[in-house]
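For this depiction, one protein chain was excluded, whereas all remaining protein chains were kept in their positions.
All chains are identified by letter, namely A and B, in their written order; residue positions are counted from 1 within each chain.
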Amino acid sequence: MPRQTIELSSRTGRKDIGTLIVASVFICLGLITLYDVTTYSDTDSVVFPTFVAYALIFCSVLVIIASWLRPSQSNGFGSGDWWRRLLLVATMLVACLIMPVSGFLPATAIAFAGGLFAARHEGWDTRSAVVFAASGIAIMAGFYALFRFALGVPLP
Amino acid sequence: MLRLKSVKTLVIASAVSLAAATGALAFPDKAIEYIIPFGPGGESDISARFQQPFFKDKFGQDLVVSYKPGGGGAVGWAQLNSMAGDGYTIMGINLPHIVIQPAQKDVGYTTEDINAFYMFHYTPDAIVVTADSPYQALEDLIADAKANPGALTMSGSGKATANHLAQIRFDKMAGIKTTYVPFKGTGASTTANLGKQVKAQWGYTTVGAAQGDAVRMLAVAMEERHPLFPDVPTFKELGFEMVGGAYRGMAVPKDTPADTVKALSDMFGEINADEAFRKQMLDGGFALLDVGADGMAEFMKARKDEYVEAATEAGLLN
């Protein structure tokens, strides 16, 4: 509790930059949409996105005004290791990108390993490494078999 | 050029028969993957499901149906040529989709990219009204449309689709102006018709088969009357040159060897010739079609000209 109050007092008066950035990005998306609709050939496909783009811009402007007047104190990324978050997301994305070339299992093995390292806070020793690698292989093989053979999903 | 090509086909054909004598029994020696570029439950899926048991019966291997929906089929077709061309991957194709989509926008494939090897059925266009509709015959509908131009609303599945093109062509032939209301799929379009949200529906004979006594078809776009509906006239009988609908078939990746394509074409031809299969399809309201690999180029060209003309006139292509 006391830690929170310290954080609060140090942040009062500061603007909620994150919210302002997000809302600005939304406004840009709205403007891009308004540009994109000019290329459509069918008026039926123009009406809805145009309306939505205006709504998005309108709401985002209100968000900016509201957050300028009364910045929220609770926003932010919080504590935690950034390299873990990045490792998790990056390995998953890499897996998708190499999947068409490498096949499904090798690609997802990268994502799985990335997730393992990202989630392991206790450190590694030989025993835990072997145990986790083995159970990882078992889980992946099991799900692969379920999807590929029982459900007939054409995995690459 | 044409002769050269036919000589080439001849050579290949004899090579195939040679291969057939030696070891062609080997194809297919494992399950064939049959990709439907739509979600499950639609006409493409249902007709593929009809083929499934017959394929297994005749050729001993499974025909495994899987789905790759998205972009009205475009996602699947755009990826067709990057798949293995060994004959073990085939994909369902639909007309007018594969003509209209690439003509309108860059969808990642062109009509010529699609290596079609068999068109096995079509769902003939039909004008469907509810059983209690004031339109007893096609002429009632035309008379109403003439008296109130634009006020006659007709539901259909999507835009720049078979239903939409049929509406455009028929309006022109009959000299009338109707309003086309696009719905997401034939199911939604039928619901709108049954619920009297619109006055009539541009549907298919399959709608008539599924809805039975709840609906009445005013005319069907076939050469001759559909055996399931002996009382429903064709457009031709009524003086309109309209024959067609949504055509469905199968294609393989471009690099599939010609003899494999031929073998596949023959296999699906054999299924299409099966009396039990024909009966099932007809009972479902489908109309059968037999366009094999050799007649495909001609068939596709005729359809393409027809669709592009109608779509251009309607301002769908720019």
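Here is the rule we use: a residue touches a chain if its C-beta (ideal position, glycine included) is under 8 Å from a C-beta of that chain, and two chains touch if they have at least 3 such contacts.
Criterion: contacts and distances are computed from a predicted model.
The subunit not displayed here is recorded in UniProt as "C4-dicarboxylate ABC transporter permease", chosen from "diguanylate cyclase", "histidine kinase", "[acyl-carrier-protein] S-malonyltransferase" or "C4-dicarboxylate ABC transporter permease". All shown chains touched by the missing chain in the whole complex, by label: A, B. The chain that is not drawn here is touched, among residues B:G42, B:G85 or B:G203, by B:G42. Here the missing chain is touched by one residue of B:K105, B:K254 or B:R278, and it is B:K105. Residues 16, 18-19, 22-23, 26, 29-30, 33, 36-37, 40-42, 44-45, 47-49, 52-53, 55-56, 59-60, 62-63, 66, 72, 74-82, 84-85, 87-89, 92-93, 95-97, 99-100, 104, 108, 111-116, 118-122, 128, 132, 135-136, 139-140, 143-144, 147, 150-156 are the ones on chain A that touch the missing chain.
The set of chain B residues touching the chain not shown comprises 35, 39-42, 45-46, 49-50, 52-53, 65-72, 74-75, 78, 100, 104-108, 150-153, 158-160, 179-184, 187-188, 190-192, 194-198, 209-214, 280, 283-284, 316.
Please note the rule applied: only the chains that are shown with their structure count from here on.
Centroids built from CA atoms put chain B at 41 Å from chain A. Residue ranges of chain B in contact with chain A, taken from their complex: 33, 35, 64, 66, 104, 159, 182, 315-316, 318.
Those residues of chain A that touch chain B in the complex are listed here as 41-42, 44, 152-154.
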